[in-house]
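Note that one protein chain is taken out, while the other chains of the complex remain in position.
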Amino acid sequence: MKRVYVNEKWCLGCRLCEYNCAFANSGEKDMVKALKGKKIYPRIRVDEHDGITFAVSCRHCEDPICVKSCIAGALSKEGDGMVKLDRTKCVGCLTCVLVCPYGAVVQDERGAALKCELCLTNTAGYPACVKGCPNAAIVYEERD
Amino acid sequence: MISKYVIIGGGVASTGCIEGIRKVDPSGGITLITAEPYLTYCRPLISYLLEGKTTLEKMLYRPESFYEKNGVRVMLATKSERIDPERKTVMLSDGTSIGYEKLLCATGSVPFVPPFEGLDTVKSKFSFLTLDDALELERAITPESRVFIVGAGLIGLKCAEGIHGRVGSITVCDLAPQVLASILDSDSANIVEETLQSHGINLILGDTVAKFEENVAILQSGASVEFDVLVLAVGVRPNVALVRDAGGKIGRGIIVDDTMLTSLPDVYAAGDCTESFDITSSSSRVLAILPNAYMQGECAGINMAEGYSSYANAVPMNSVGFFGLHIATAGTYTGELHEIRTLGCLKKLYVNEGRLVGFIIIGDTTRAGIYTSLIRNKTPLDEIDFELIKNYPSLMAFSGNSRLKMLGGVV
Partner (left out) sequence: MPNYILPDFEVERRDDRCIRCRVCERQCANEVHSYDEENDVMLADELKCVGCHRCVALCPTRALKIVKYSGTFRENANWSNQSILEIYKQAESGGVLLSSMGTPNPCPVYFDKILINASQVTNPSIDPLREPMETRVFLGKRPQNIERDETGKLNNNLPPQLELSVPIMFSAMSYGSISYNAHESLARAATELGIYYNTGEGGLHEDFYKYGPNTIVQVASGRFGVHKGYLDVAAAIEIKMGQGAKPGIGGHLPGEKITEDVSRARMIPVGTDAISPAPHHDIYSIEDLRQLVYSLKEATEYKKPVIVKVAAVHNIAAIASGIARSGADIIAIDGFRGGTGAAPTRIRDNVGIPIELALASVDKRLRDEGIRGNVSLVVAGSIRNSADVVKAIALGADACYIGTAALIALGCHLCRTCHLGKCNWGIATQRPDLVKRLNPEIGYKRLVNLVTAWQHEIKELLGGMGINSIEALRGNRLMLRGVGLNEKELEILGIKHAGE
């Protein structure tokens, strides 16, 4: 399946991906309206240390431990391979956070789980982090 | 009647088993026998149901269509009386029997109720394990009810949170001198206790019931608690009866190998009724946690369908919140302790023989999975920059090459 991959060699740590993610998932048409004066809860997060920067979002594992661990049956592996979170079922126990080896499940403002769904479930239609990366450090592609 | 695969028990292990079987065998007939009148629902959600954070519909673990789609015949409200491993049949309470080629026993656990003196004099008393338990409790409580919960473990406390705001008062007692004794140390339990108390929950610790006299519990210390509704949440025991009676090996729970096969031929077991090998303490324990049940069920399913799967890296872990305070724990608490206290967060990491073996985090549990994965993979800490991620877990701790492997490919 097509996944979002980050090449840390080209990641600048500018964090535009975080803002583009938050915007894409806001449901708003204008970034200022969506994000101005708000704390953002992006599903992709940039780590920075000692000159190294990289972004991490859900890997959509073949055999996702988060799905197996979800106590609410809110996480599922879809037919296309995407790991999807039904936020109406999530009760915020954060077991997924406890098991994700990538630290890729984050929390929203209510403390419930939040994760990358490749912008396939929002209005962006194509991963906004990829589209907005100024250095092509984030790509959306099929790999073996 | 004969079904290729028969699953006893409608918990999450059964769903894991169905999905496991279907990974290998797309068509072999599956029969699911459950004593409960419901399709598999999320048991840990019963407190959230009382709290209003979920609904009966949303509590379904898999959509209703799941069973038909996977060719599963579901027998609700049907009790399995006996397994006959010789003739490969399961006797049901209605007198009929079902033959199987492969059987999964996923009977879960049953509440453990100590023989309290005078318990029979209490009119309004409940367990808090099943959906029916929760619904019955809900019917019994009123905004004026004084609820007395015996047991300050996960079940007791989640029950307290679930009915909080819907009853007059809640008192929880436990023989242990702290709450959540099975997953927290006293330090970390203190923080949870403070949170509970600040929400008006009365805690009586280091003391338990000596006897009941109708609506009064007399404690061992001599104190007494008056109540209208009693919840017994002392603990659970693996429900091993079927396998034990059929001659299967039992320890603390049903004994299985790493393919989930019991000592009986073609009889598998998974979930809370079994023992798992906890890699963090190198010992067999009953790990009554949902992820474990699913993964054991799935492993059993794959093996029942003659695929191969091994489940040998069980790690005890819990993620739970009370009134917004989050707790994440995993592994065992032995070895060298690294403690980090920051504003509103207590973190204890336990390192043994150069590997992370356990942790307790109270507060911000962000990315705790990176720690859990270090435990599960038994990652030697000298291969990573452990110092760097004591405060804040990050893949930064790994070398560039390992990170490339982790993030560049598919797991």
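Note that the chains are named A and B in the order they appear, and that numbering of residues resets to 1 at the start of each chain.
Please note the rule applied: a residue touches a chain if its C-beta (ideal position, glycine included) is under 8 Å from a C-beta of that chain, and two chains touch if they have at least 3 such contacts.
Just so you know, these numbers come straight off a predicted model, no measurement behind them.
Undergrad: Considering the full assembly, with which of the depicted chains is the omitted chain in contact?
TA: The chain that is not shown is in contact with A.
Undergrad: Can you say which of A:V4, A:I44, A:V91 or A:A137 touches the chain missing from this structure?
TA: A:A137
Undergrad: Can you name the residues of chain A that touch the chain not displayed here?
TA: 9-10, 12-16, 18-20, 23, 31-32, 35-37, 51, 132, 134-137
FYI, only the chains that are shown with their structure count from here on.
Undergrad: For the complex, give me every residue of chain B touching chain A.
TA: 16, 42, 44-45, 48, 53-54, 58-62, 290-291, 294-295, 298, 317-321, 324, 326, 328, 330, 365-370, 372-373, 376-377, 388, 393-396, 400, 403-404, 406-411
Undergrad: So in the complex, which bits of chain A are touching chain B?
TA: Residue list for chain A touching chain B: 3, 5-6, 8, 47, 49, 52, 54, 56, 59, 61-63, 65, 68-69, 71-73, 88-89, 91-103, 105-107, 111, 143-144.
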